[in-house]
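One protein chain omitted, others in place.
Right after this comes subunit A.
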Amino acid sequence: MTRPFLSIRAVRKAFGAFVAVHDVTIDVPKGEFLTFLGPSGSGKSTTLYAIAGFQDPTSGDVLLEDKSLLAVPSHRRNIGMVFQRYTLFPHLSVAENVAFPLRVRGRPDSEVRRKVADMLALVRLESFAGRYPGALSGGQQQRVALARALAYDPPILLMDEPLSALDKKLRQEIQAEIRRIHRETGVTILYVTHDQEEALHLSDRIALFKEGRIEQIGTGEDLYLRPASEFVAGFIGNSNFLTAEHLETENGTAVVRLADGSIIKGVKATHALGHGQKARLMVRPEAFRLMPAPGNASLAVEIVDTAFFGDRRRVVARTGSGEEIDVRPTSDTAEPGDADSASGQQIFFDPAAAFLFPA
């Protein structure tokens, strides 16, 4: 078995009685783009800070190529980092900001100049070398910060919500830049965000944090298609949760009764549930269809609203028990007139594509 490149072992961080991170363990292979995703206060940034050396963990260890980082002060860890806030040095030009890590390492001038030119080319800001940070836009500042963090070829690059201060269009642009830079440099990236779309777009793997623990770790597809819990299902992608009662499980499929009394058979049974136990049935909006297909379950609904967006349509339906459902049929099933025919008050879904979680 190959040793992990970066190993976070049972890292725990307590602030007095409050435990911000509970025994988080992750192995990161070299070159991976791993995202820590989670709501604010879920411990993702605290875990990142333990790697950066800003906060010593209460217990646990962080190993880089088998050597513990904990005894090494921040400035000797040789780790790159891009921060949420703009942290360029305001009194230094763009070129001198990028040169800073090389200057403090005492590298010769010729090397510094060459490296700064390379880095500014990497983030496509060659013509801004002489400007000062105050004269740059937020997106440009973060690209300079990226160049500065990569200038000394760090084995790991930490990114702490680097795009959260930018508007949506700029965010997407820089996401594409980050992907390209990850491809071109092959640097191992640990990325913190609370934005699930950003996580899905960028990452090889996502570690979803909840209350200081990793709820699930896997590829975006894993988390989307095989959510381990209701929290994961609710956090990644869009989802509808219906109140349900578990009746029985047979051959790995469960039978549930929904709040409106309808019986749904053939739901994947991923959790052991008892008879009559309260549960939540999760169905993705795009799993609903307006036309029946073989093996589909049906729901009697009232169509509350329907909107057409060109590439998709969105229907808001309400069940007999008053629960609202977000329905976004994929384009192949969304033919003109579908919504009207649904005024027959039925929508359909494949029960095998639904998830059942204990309530």
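Operating definition for what follows: a residue touches a chain if its C-beta (ideal position, glycine included) is under 8 Å from a C-beta of that chain, and two chains touch if they have at least 3 such contacts; residues count from 1.
One rule holds for everything that comes next: contacts and distances are computed from a predicted model.
The protein name that UniProt records for the chain not on display, among "ABC transporter permease", "histidine kinase", "Protein AaeX" or "NADH-quinone oxidoreductase subunit M", is "ABC transporter permease".
Considering the full assembly, A:G80 is the residue among A:P4, A:G80, A:P329 or A:P351 that touches the omitted chain. Touch with the chain omitted from the figure is made, among A:P4, A:G43, A:P57 or A:P101, by A:P101.
In the complete complex, the residue from A:P39, A:P90, A:G186 or A:G276 that touches the missing chain is A:P90.
Mapped onto subunit A, contacts with the missing chain fall at residues 52-54, 73-81, 83, 85, 87-91, 100-101, 103-105, 132, 134-135, 145, 148-149, 152.
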